[in-house]
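Written below as structure tokens is the structure these notes are about.
Of the protein chains in this complex, one is absent; all others appear in place.
For chain A:
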Amino acid sequence: MKNDIVYMKIPQNIEIQHQKVLLSDLAKLVGVDKRKVNNIGNIEVFNIKSKKDCKYIFSVMKIIEFINKSNPEIEIVNLGEKDFVVEYKIPTKTKVMFEYIKSFFVALIIFFGAAFTIMTFNTDVSVDKVFAIVYELVMGEAKKGGTILEISYSIGLPIGIIIFFNHFSRLKVRDDPTPIQIEMRLYEDDLNNALIQDASREGTTIDAD
């Protein structure tokens, strides 16, 4: 009996670059009987006809249906997602130059945006007035022009940002992912969930009959 159990794990998002999709492209399969596991892995799940990049939403039920049809004796234990996104990307030479231009463009927005944000913040909360008060309280005399206070603030700010993001350039402070990397993953999860729910609402999920 135990020989017939196959454990299957499918991630939420799979990128495929060829048209014939085998189960082993999508899922990680583990079982006692290696021959059977290989058999199941070679099941053709889908044949992508699209000529351009596109996304398909699958239900794991469809996969189980396929396996039941070809190997009825096998018991599948699904340890992965119930629904998952198959992303078909036509294998092209990635236009490296174009990607760098896009990155440069985004970098410009972020650079000037960050500068603008901190400038509006400093003006909005009147940092200069606050500094004048603090200087007078500490030194007992009115502030004239730039002082050690402004220097410290200007040093503290980049230190704070680097502590916050946990790195500067290749210089990593710690091995944890940075806050933006975490946000990126959360965003991708949200995106997949939205795709899956949209497909199920519109009935375009590739599901068991």
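Throughout what follows, contacts are C-beta pairs under 8 Å (C-beta built on N, C-alpha and C of every residue); 3 or more make two chains touch, one makes a residue touch a chain; residues count from 1.
Everything that follows uses one rule, which is that contacts and distances are computed from a predicted model.
Asks: Of the options "Molybdenum ABC transporter ATP-binding protein", "Transport permease protein", "NADH-quinone oxidoreductase subunit N" or "Stage V sporulation protein AB", which is the UniProt protein name for the chain that has been left out of view?
Replies: Per the UniProt record, the undisplayed chain of the complex is "Stage V sporulation protein AB".
Asks: Which one touches the absent chain: A:Cys54, A:Val77 or A:Ile163?
Replies: That would be A:Ile163, which touches the missing chain.
Asks: Given that one chain is not shown, which residue among A:Leu79, A:Leu108, A:Ala194 or A:Ala208 touches it?
Replies: A:Leu108
Asks: For the chain that got dropped from the picture, name the residues of chain A it touches.
Replies: Those residues of chain A that touch the unshown chain are 99, 102-103, 105-119, 121-123, 127-128, 134-135, 138-139, 146-165, 167-169, 178-181, 183-184, 187-188, 191.
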